[in-house]
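Reading through the structure tokens given below for one structure.
Only a single protein chain was left out; the remaining protein chains are all shown in position.
In order of appearance the chains are A, B and C, and numbering begins at 1 in each one.
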Amino acid sequence: MTDQRTLRVAMIGHAFMGNAHSQAWRTAPYFFSLPLRPELALLVGRDAGRAAEAATRLGWTESSTDWREAIARDDIDLVDICTPGDTHAEIAIAALEAGKHVLCEKPLANTVAEAAEMTAAAEKARANGVLTMVGFTYRRVPAIGLARQLVAEGKIGDIRHVRAQYLQDWISDPEAPLSWRLDKEKAGSGALGDIGAHIVDLTQFITGDRIVELTGRLETFVKERPYPAGDTSGSLGGGGTSVERGPVTVDDAASFLATFSSGAMGVFEATRFANGRKNAIRIEINGSLGSIAFDFEDMNVLEFFDATQPAAVGGFRRIIVTEAEHPYVAAWWPPGHGLGYEHGFTHQVVDLVTAIAEGTDPSPTFADGLQVQRVLDAVETSSETRTWQEIPQ
Amino acid sequence: MTDQRTLRVAMIGHAFMGNAHSQAWRTAPYFFSLPLRPELALLVGRDAGRAAEAATRLGWTESSTDWREAIARDDIDLVDICTPGDTHAEIAIAALEAGKHVLCEKPLANTVAEAAEMTAAAEKARANGVLTMVGFTYRRVPAIGLARQLVAEGKIGDIRHVRAQYLQDWISDPEAPLSWRLDKEKAGSGALGDIGAHIVDLTQFITGDRIVELTGRLETFVKERPYPAGDTSGSLGGGGTSVERGPVTVDDAASFLATFSSGAMGVFEATRFANGRKNAIRIEINGSLGSIAFDFEDMNVLEFFDATQPAAVGGFRRIIVTEAEHPYVAAWWPPGHGLGYEHGFTHQVVDLVTAIAEGTDPSPTFADGLQVQRVLDAVETSSETRTWQEIPQ
Amino acid sequence: MTDQRTLRVAMIGHAFMGNAHSQAWRTAPYFFSLPLRPELALLVGRDAGRAAEAATRLGWTESSTDWREAIARDDIDLVDICTPGDTHAEIAIAALEAGKHVLCEKPLANTVAEAAEMTAAAEKARANGVLTMVGFTYRRVPAIGLARQLVAEGKIGDIRHVRAQYLQDWISDPEAPLSWRLDKEKAGSGALGDIGAHIVDLTQFITGDRIVELTGRLETFVKERPYPAGDTSGSLGGGGTSVERGPVTVDDAASFLATFSSGAMGVFEATRFANGRKNAIRIEINGSLGSIAFDFEDMNVLEFFDATQPAAVGGFRRIIVTEAEHPYVAAWWPPGHGLGYEHGFTHQVVDLVTAIAEGTDPSPTFADGLQVQRVLDAVETSSETRTWQEIPQ
Partner (left out) sequence: MTDQRTLRVAMIGHAFMGNAHSQAWRTAPYFFSLPLRPELALLVGRDAGRAAEAATRLGWTESSTDWREAIARDDIDLVDICTPGDTHAEIAIAALEAGKHVLCEKPLANTVAEAAEMTAAAEKARANGVLTMVGFTYRRVPAIGLARQLVAEGKIGDIRHVRAQYLQDWISDPEAPLSWRLDKEKAGSGALGDIGAHIVDLTQFITGDRIVELTGRLETFVKERPYPAGDTSGSLGGGGTSVERGPVTVDDAASFLATFSSGAMGVFEATRFANGRKNAIRIEINGSLGSIAFDFEDMNVLEFFDATQPAAVGGFRRIIVTEAEHPYVAAWWPPGHGLGYEHGFTHQVVDLVTAIAEGTDPSPTFADGLQVQRVLDAVETSSETRTWQEIPQ
């Protein structure tokens, strides 16, 4: 590994996503033969002490409180953005202008305008060989990769139905405290952008198709919540809540009907109020030749119905997606030895590093992220105006 | 049983529903202690020979080709309507005016106007002790009855989400032939009225709430189909298809977003194009205290999540709804010895006969059926106008 | 139906099995085209009043307190034995000698000696065209029939493993009262004969093979139980228990390792102490070309793994056994409209009546029942002697 070229990474943010990305940067080289060796060079956080602690804990060489330092340094090749959505555009555009590759967490931005600016900057940078990627990591779950393959190989036929739900329950309790994820300024939207974005991306990825119009509805069930204990700033707090309450300014749940360009009917739902559903990303696709079904709560499995089989032996088969033939799996363990949530991030690193080494576009690019943003924006507009909205293509 | 008062039944129609109703009329007295003894007196069909054969096969004493005979005869107490929707209004109103109780298959009628007329006739007849019921038989599946109980007892709390799908695949193949169920004149609508009606009724029944507004979309994926072999009339044919094709005039699939009067968000989908799903009536309800989930493909099971349990031992529990404590079950078999599709019809007979003997309204009445019809009508209007529609209450 | 030959049935016993058999005799002619029309002629019970009430309730023309009356009457063609095992031999042999066909509930008898006498009587009667059948009704669940077909067609290949469990929990509570089923005199054995017999029969039926040797262990976890309230006779009582206790003289659970003649390894377990398992008949068979798995708690489903499929799309498929192509199903409802526990009894009547009309042996015969009895006996001997036992073939 010693004479291998390195890819020096600066990561901005060190919360949930920062933790997951760190594990991916650390782990990818041990299981995959990467053309570039990632170096966890610099970790950026708002608070010096906490950033330094996080750098040590997560395996980064240095820490800083200023993301501009990452941009300014010559020895940083890639900026990995793991901060809330309101900061994505500024950081990403600066990084691209400085010639850094950018991996940006989803959703790409909090508004279409920002996402469009980022995409424009990405296109400009692309001319200089600078690449972008949005962190729709669930694409890299092997079962999702297999779903994409089955559709691409024509095993599902013409797609008639796309049915997607992303169900969580972590704020089902009205006394769950406020956090930045419930603040429109920081998060852009609620369930829609946080988790709805994933099922928009996943269904478009699996079908290889795009949503062209939709009608939707957002709802906020609990309009006010307690601030976290000892903190009225709305940050994601620790244990306990304050007696003081503040407004929830984002949606608790989103639902929408959609049409794909093929004419397929889409039905989407994202919520944090589905009691008992912890991280249920459920996707079912029905086509003229077969169907597929997935639920992230059983993430190593893809269900597949092959309508060309005789009726007497037809049925959804439960494919345990842990065979060497399945996407990404050969690098890991024998059949039946399942992967976990974090492996999608590792696969993302593998695909990104490979694309950078080969000079090809990673998938999904900022342009893909912008299109998802337009879908989310259309849901918001549709919910406000109670009309169908077309998605600009 | 000899000195028991009888309830003499005339049934109109002897296809799929006539078969299921006959089994119910025959079976109910052997498992339940009924206050009235049903007599399978008269079976009416369009063709004399086939009606006579059906009467013998299904256990009816006499047969006729004229439903007006059933109305005219003094010795008929109840008319059971199992014909396509276009004939419901005429038969039901005549029967009610003649003082016969009426059990009418769903959907109540093909149009709101007809359903309203039927409901008006039912209200008039009600003053004379004549009763009506619509055949939303799935209400009588024990797992559905238990779901209703859990909601009514407050175990689910405030309902936030209602998620309902009715998925079949029997015309997924574009070469499946035309039948009366694909003819708007006879069937009124397609997936919407045939199966969508059930999930509208079931979710309103379980929640004890009503849909107040919706936006929806209908789709016909396959616009033309072959006529059944040797038959261009569009009747439900036997094997084989003709080379000639005719138009499909109903929807293949329906989807809609709905709001319940409580504010709960509803997402509905009904289709006959979900390859591999045979009769998947799926209902999931998320409330502030818990959730329930049902799938008719595993009809003896209700899943229940109790959010008041400690997180460490929380999880959806798979209740096998075959305990003596469960609705209707004590009359049947020991725990774990499941019931089948037809049992819902038997339970329907039990509830109807009991209501007639007690002079109370069966549930659901024609008025309930009219409300479901209004929801279906709103979906059609919404699909045409691409607007949200309020449901007149 | 009027000029159809009849088959006049006398049924002995009117408890759980009598109820299930009655429903089958009543229902079979309405769904299947039978060559003989069953008449529910005579019901026999120990108590005159209760027998008369049961006859009315279950649809039998007459009742009696003496099973010898059924034997003596010329107008009875078939005797259906639904009593505890200690009475089977006497009744069955008398019936056979009187030229009556006999359907006998399982297990065939309480001892091998009795079962052998019954089989000898059956063979003698067979020469005169008199037929016998043992009521291993689960063979007639469509999913089991499909399992048998798949094995017979070679889809599973050479069988290596047979894994069978019959799990219930109805006496898991040590305070559950004594009943005849816990009395060795009446029941012969406990879980072994009551439910273990079923999985012995089912696995031999599905594989088309026989157990040739085994080693086993019986256990009685709760050695004493309260008598039912107001009853120290050990009969199956109603609510409540007495303070007085009596001994449990049968096994609570049985387990055994077995070898089939093909060399396949069998692992069997039957218990009434598996808390939460209500009627879990679980069978899994692994062969060189595939596997099948069944659980009666989801009785309309057979799981099938086809090892000849490419690994990337391999997986157990969940076949909903409700297609017209599946055994017995064409007579019932459309795909996805499941059957229940009682349907197996109806199919048993169909197969029995057909065999009688055709003069062919029904399956399973008394000889088959005797072989199952020998397996059960070997388990008891093995448990006592702690040795492997061969099954006389």
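Note that a residue touches a chain if its C-beta (ideal position, glycine included) is under 8 Å from a C-beta of that chain, and two chains touch if they have at least 3 such contacts.
Quick caveat: nothing in here was measured; it's all calculated off a predicted structure.
Checked against the hidden chain, the listed residues C:Pro29, C:Gly290 or C:Pro335 yield one contact partner: C:Gly290. Between the chain not shown and the residues A:Glu123, A:Asp298 or A:Glu325, the one that touches is A:Asp298. Among the residues A:Thr111, A:Thr322 or A:Gln373, only A:Thr322 touches the chain that is left out of the figure. The residue from C:Ser63, C:Thr132 or C:Ser255 that touches the chain not shown here is C:Ser255. Taking the complete complex into account, residues 146, 150, 155, 303-304, 306, 310-320, 323-326 of chain B touch the chain not shown. Interface with the hidden chain, as seen from chain C, comprises residues 160-161, 163, 165, 167, 169, 172-174, 215-217, 219, 221, 253, 255-257, 259, 263, 265, 267, 269, 271, 273-277, 284, 286-291, 305, 307, 314-316, 386-388.
In the full complex, chain A touches the hidden chain at residues 1, 16, 20, 22-23, 26-27, 30-31, 56-59, 168, 170, 277-280, 296-301, 320, 322, 333-343.
Note that only the chains that are shown with their structure count from here on.
In terms of their C-alpha centroids, the spacing between chain B and chain C amounts to 35 Å.
Chain A and chain C have Cα centroids lying 55 Å from one another. Spacing of chain A relative to chain B, judged by their CA centroids, is 42 angstrom.
For chain C, residues that reach two or more other chains under the stated contact definition are 320.
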